[in-house]
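One structure, pasted below without further comment.
Then we have chain A:
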Amino acid sequence: MRYLLRNTNLRIALFLAVIPLFLPENLFPVLCLGAIYSIAALGMSLLLGYAGQISLGHAAFIGIGAYTTAILTTQFNWPVLAAFAAAIFVSSVIAYIIGKPILKTKGFFLALATLGFGEIFFVFTSRTDPVIGGLVGIGGIPYFSIAGYEFSSYVQMHYLYWTILLGLVIYSQNMVNSRSGRAFRAISTDELAASTMGIDVAKYKLRIFVLSAAYAGIAGSLLATYLSMTQPYGFRVDLSIFIVLAVIVGGMGSLWGVVAATVVLTWLKDEQLSQYQEYSALIYGIILLLILIFVPQGLGSLGQRSFQWMKDRLGKAYRYRSNRS
Partner candidate 1 sequence: MSGVLIIQFVIVGISMGAVYALIALGFTTIFRASNIVNFAQGEFVMLGGLLTNFFLLTCGFAYPLSAVLAIMGVVLVGIGLQVLVIHPIRQAGILIMIMGTLGASMVISNIPVPISFLPKLGYLRDPFVLPPITTSIESVAIAGARISTQRLWAIAASLVLLGVLYYFSNYTRTGKAMESSATDPLAAQLVGIRVERMVQYSFAISAAVGAVGGILITPIFNMAFNSGALLGLKGFVAAVLGGWGKISGAVLGGFVLGVVESLCVGLIPEYGSRYQQMWAFIILIAILYFRPKGILGSEAVE
Partner candidate 2 sequence: MLNIEKLSLSYGEIEVLHDVSLQVDHKEIVAIVGSNGSGKTTLLKSISGLLPVSSGRISFLDVDITHMRADRLVGMGLCQVPEGRHIFPALSVYANLEMGAYVCSGRKARAEFEKTIQFLFDLFPILEQRKKQKGGTLSGGEQQMLAIARALMAAPKLLMLDEPSMGLAPLIVRDIFKTIKTLNHEGLTVLMVEQDVQASLAISTRGYALQLGRIVLEGSGQELLANEEVKAIYLGKRKNA
């Protein structure tokens, strides 16, 4: 029992299981959306934090997941669960096709290419009226349901999303601590050394790109059922930036840190900034810059650093006292 309580995943799971009992009603949307965005951020954390490859087009993969679910459920009457699976499949396949050419580039160019991909997705969805509804998008998407059981209240959705997220965190943890995880970490710091260890760098980059797009597809599918609609403006570059920012703030190598950061940023963006309407983009941009300038290693490191600072201070004070006595 004591061992179990020391397990971080389990403690977090327990916390999440009981939190609906104490949480004020108005924070449920934040937790639900936070969980959905966290799934995408988790994929980004694998891609960016572990494998060191940037993507500013992940909003498009979320969008692909959302649109696949929306089209299949509303126009072809697929059951949600099947549409969910299809969403993961379609976003992975598109990531595979698109990843082959653009992963040949690095750094700024990869950022641009993925940004361009996001722009293509946006233009395509917003300008295509048949089937996907142009700028208006698709409405009337049913709630998520498994074998007839429908997740329609916030509490039900809370448990659904966080269960899926927990499963993905564990999956990601396993992967990070495996042969493949080591290969990704090797690629992120030193591609050349990694390749001389027998790691096929191009292949691994493509794999992690596809995997992170699959995470984004899951998030997109859940988002579609949560909002019950999809619109092109929901999947623009600001969402991609949001997800990358969550990974930076959460700390590049910390999965739960990324989840925490995503929830906080969701709260900030959807609860707080949205009150300022037109100014929200400006304030958000300023916050983004302040974070980058003052805590580029993420807020996780800020916590660590202040702890270190306190330890140093206390140590000094202690030495000072003992010298005097």
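The candidates were selected such that all candidates are chains of the complex that A comes from, given by their letters.
We take it that a residue touches a chain if its C-beta (ideal position, glycine included) is under 8 Å from a C-beta of that chain, and two chains touch if they have at least 3 such contacts; residues count from 1.
All values derive from a computational prediction rather than experimental measurement.
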Scan 1 or 2 and return whichever one touches chain A in the complex. 1
Please give the residue numbers of chain A that touch candidate 1 in the complex, ascending. 48, 54, 56, 98, 100-102, 104-109, 111-113, 115-117, 119-120, 123-124, 127, 237-238, 241, 244-245, 248, 278-279, 281-282, 284-286, 288-289, 292-293, 296
